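Worksheet for the structure shown next.
Excluded from the complex is one protein chain; the other protein chains are retained at their positions.
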Amino acid sequence: MASTVGEIDNTLDIPGQRAPLVLGGHDFTSVTDTVSAVWEARRPPRAWYIAFAIAVTLLAVLGAMIGYLVFNGVGVWGLNIPNGWGFDITNFVFWVGIGHAGTLISAILFLFRQKWRTGINRFAEAMTIFAVMCAGMFPAIHVGRIWLLYWVFPIPNQMAMWPNFRSPLLWDVFAVSTYMLVSLLFWYTGMIPDLATFRDRATSKWKYYVYGLLALGWTGSSRHWHRFERAYLILAALATPLVLSVHSVVSFDFAVSQLPGWHTTIFPPYFVAGAIFGGFAMVLTLAIPARSLFGLKALITPRHIDNMCKVLLLTGLMVAYAYGMEFFTSWYSGNPHESFISRARALGPYAWAYWTMIACNVVIPQLLWFRRVRTNAWGAFAVAMAVNVGMWFERFVIIVTSLSQDFLPSSWGIFIPTWVDLLTLAGSFGLFFTLFLLFCRYLPLVAMAEVKTVMPQATLTHAATPHPHEHVPSKRAFDYNPDEYEAHKRKKP
Amino acid sequence: MNTKEPKVEGRLQALLAEFDSVGALVTAAERVRDAGYTRWDTHSPFPVHGIDQAMGVRRTRLPWLVFIFGLIGCATGLLLQWWTNATGALDFGWLPTFLQGYDFLISGKPRFSLPANIPVIFEVTVLFAALATFLGMLAMNSLPWHHNRLFGSARFKRVTADRFFVCIDAADPKFDAQGTAQLLAALGPTHVEPLADLPSPARWPHGLVVAGMVIASLALLPPLFAAKARLSKSPLPRIQPIQDMGNQERYKTQQANFAFADTRAMRPQVPGTIARGDPLDDPHFYEGKVDGQWVKTFPPQVQVTQSSVRRGQQRFNIYCSPCHGLGGAGDGIVSARALRLDTPGWVQPTALVGDLVRDRENGNIFNTITHGLRTMPPYGDQIPPADRWAIIAYIRALQLSQSVQRADVPRDQWPEER
Partner (left out) sequence: MTTTVDSSTDSRPLSGTWPARSAAGLLALAGLVASVLLGWRQGDWSVFFRSYILNYCFVLSLALGGLFFVMLQHLTRAGWSVALRRLAEFVAATIPVLAILFLPLLIPVLTGMAGVYIWTNPDAVQHDPVLQGKAAYLNAPFFIVRCAFYFALWTLLARYFLKRSLQQDATGDPALTLRMQWWSAPGMLLYALTTTFFAIDVLMSLNPHWYSTIWGVYFFSGNVVGFFALLAVLAYLLQRAGRLTQSVTVEHYHDVGKLAFAFVVFWAYIAFSQYMLIWYGNIPEETVWFRPRQGDTWWVGVSLLLLFGHFVAPFLALISRYPKRRKAPLALAAVWLLFMHWLDLYYLVGPQPAAPGQTIAALHATDVTLFIGLGGLFAFVLLRLMSRYTLLPARDPRLAESLAFENV
């Protein structure tokens, strides 16, 4: 097994050469060993236990809160008229947004041939699924009579009733459940070869059979790989518009209404950009501690973090663009209700939430223009944490400010969360982290098979003549030399 | 390297050669392909770039399958929405009720409104296509397959880590135990081994089988209960695991409630309460009747003045004019639309300025406003009695306006003559 590496800076650019994506002198054997070690270790690191204890406690809180809610009804939340939606839908949009980064990394970056995705796609996809589970929970529990939730599906029933297909809330049902299923398929499809690795490394009969079942009898046959790759590509091509559609449909929940601050045409792409923004922040939040904790610094390198930070900056700017367009148009429209809601957001009773959102989503991410922040793992982590907070507040601002101050001043009202609201939000993090920590422990955390394809040894002529595909001779990839970059830079025309 | 005919327990099924690099595997694959073998395969921990050409693997037809299922999904999404929300006008009486569609009219949208149907059509399309991709890939690969002779090889376990294999099936027409072994040995493998049938198919662990059977039987219970409930009748009320609005907490008639000083849950009536249907204390004002006869006058507490007639005009324009028309001719916008649409069974509202109503007693008109007549709904709960009388005063004014003589109008209010 290769020695674990400290930080090797592979973020510098030498035009014409591609920086190595796996550091520390790894070969196929050592990559397999490194990733499997997380699973094979007799005990996970102490930090895992601490995190798991906290997460399970919060999960229990969530269970208690849902029980309390079901027993007493949605009146235990701070909802009122006009604020029919509060924390519930804020949390829903927040979580479903986080659930977009995984598919972005797996599908869109795959279609764009961004090879660096291989280091992070597996747990980003896992994160997607857990986030969508958290998201799906909120609309389910906010309906009040949860046991009648099946009414949202077009199931022939004794009441001879069908759902209303012209309601964006029903589109949500279709979009989120399709997304959940397709993300699951995508995640699982990609995981089959790695589950087979675990099967082949199993030390007990039980492990052998459980992972054997999950691996579906995978033998790494090239004829299978051929169809597997095609299927993966098609799933990526399907997941890409799907991921756009899901958050667009979520935005339709608001934008098809006539409420000022909700009804605006930029909502679909704006929500998608925001979702990816928030999702990437969460990927960074998880990736940076995980790579330290599980010894994966050679696979999730500074370049991965640098690239993710760039995506974070880009999507953050898109979100800022949407804020700007909304603000400009609210004035340009000449519609007094539109310009009122813009002012109300910035100066009204929820101004504190609005300015938190602006600070976290627009101001702080500008730090990512600086290379030093992007390449410093904990600097990136801090920005990502700010974005996590900011994106939650964005949804809160959109939902609550528009509802609380609509057309008629006589019908205005303030939303104040109750302790149940707050604990349910905290509890949803418990669900998310419990699942995520279990995933880290029991499933392949890094897509081993995919990482191997981007290693120099995977090219045909490795160790022979340098192949035109890879302009980094294999040895060079291991002792990547930043000085060379400086030398390049110093050469002035 | 051992090039003798391999020794093997049981019937020789295949020969397996192990390689340690991508280059070696691809070269080997090209050689095996060129040697004319057809029933063989290579195995690797990851998809090897260029192996398809080296092996001569044909491009898969999976995309076509996905495309077809995508189209099916598209059609399903479209038909589902059309069927459930827009087929009220079609007669599908021969179908069971729970399968019939109906017209779902909402927010003024057309019943079949494509823009609003696109999101669901899209989602169903993607759902079908994605399932077809996943299941199609598995089916074309003949997976899942829990028993495989390759699993009998200890070395083969490294195929999912860092080793590459070429496996030639003994059923290949060109297979010849010694010759094939020589061919493989010449390709520079790190190892060649024969594969036999596994002595017996791998068995599932006992615990797993039992657990699976228990889960399967438990999974059968809910549908069985549902089927039983569907087919049997019971005199017992339905079970409510969670208290619903239909069965909520409440005080019953003779219970105590300590929120009130007298601890009676059943509250005494507010003074002056009149039971529904009981005679009111002023039948002239509230019912328009005196001694069981319709009154022709206005009740004493109603003063017919210019301001009360104006009040009546305002109320009339709100409540009455949509059907009876602003001039009371029975030509309001509701009626006009109903006539334009040929609504079956529509009767034009009565012309209030006609002889029929002109000759009707005030009390009778009051009764009509209060309780409605034929298709006219009752307005007693929306218009207070005093306003009803004011409306009657305005109706009388309207009637007068239709048969006015010049002499009836004071000289100073004559319109300017042109």
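Order as written gives the chain letters A and B; numbering starts at 1 within each chain.
As a convention for this text, contacts are C-beta pairs under 8 Å (C-beta built on N, C-alpha and C of every residue); 3 or more make two chains touch, one makes a residue touch a chain.
Keep in mind that what you see is a predicted model, and the values were worked out from it rather than measured.
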item: Omitted-chain contact residue, chosen from A:L184, A:I266 or A:A346; value: A:I266
item: Among A:L317, A:M385 or A:I414, the residue in touch with the chain that has been omitted; value: A:L317
item: Contacting the left-out chain in the complete assembly, out of A:N72, A:N157, A:Q258 or A:S411; value: A:Q258
item: Interface residues of subunit B (partner: the chain not displayed); value: 49, 63, 67, 108-109, 115-116, 118
item: Subunit A residues that touch the omitted chain in the full complex; value: 13-18, 111-113, 229, 233, 241, 244, 248, 252, 255-258, 263-269, 317, 321-322, 325-326, 329, 332-335, 369, 468-469, 471, 488-489, 491-493
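The rule is short, and it goes like this: only the chains that are shown with their structure count from here on.
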item: CA centroid of subunit A to CA centroid of subunit B, Å; value: 28
item: Contact set on subunit B toward subunit A in their complex; value: 21-23, 26, 29, 41-52, 55, 57, 60, 62-63, 66, 80-81, 84-85, 97-102, 104, 106-107, 109, 113, 116-117, 119-120, 122-124, 126-127, 129-131, 133-134, 136-138, 140-141, 143-148, 150, 156-162, 165, 204-205, 207-208, 241-242, 244
item: Subunit B contact footprint on subunit A (complex, rising order); value: 27-29, 32, 70-71, 145, 147, 154, 156-160, 162-168, 170-171, 174-175, 178, 181-182, 185-186, 189, 193-194, 196-197, 199-201, 205-206, 209, 212-213, 216-231, 234-235, 238-239, 241-242, 245, 248-249, 252, 448-450, 452-453, 457-464, 469
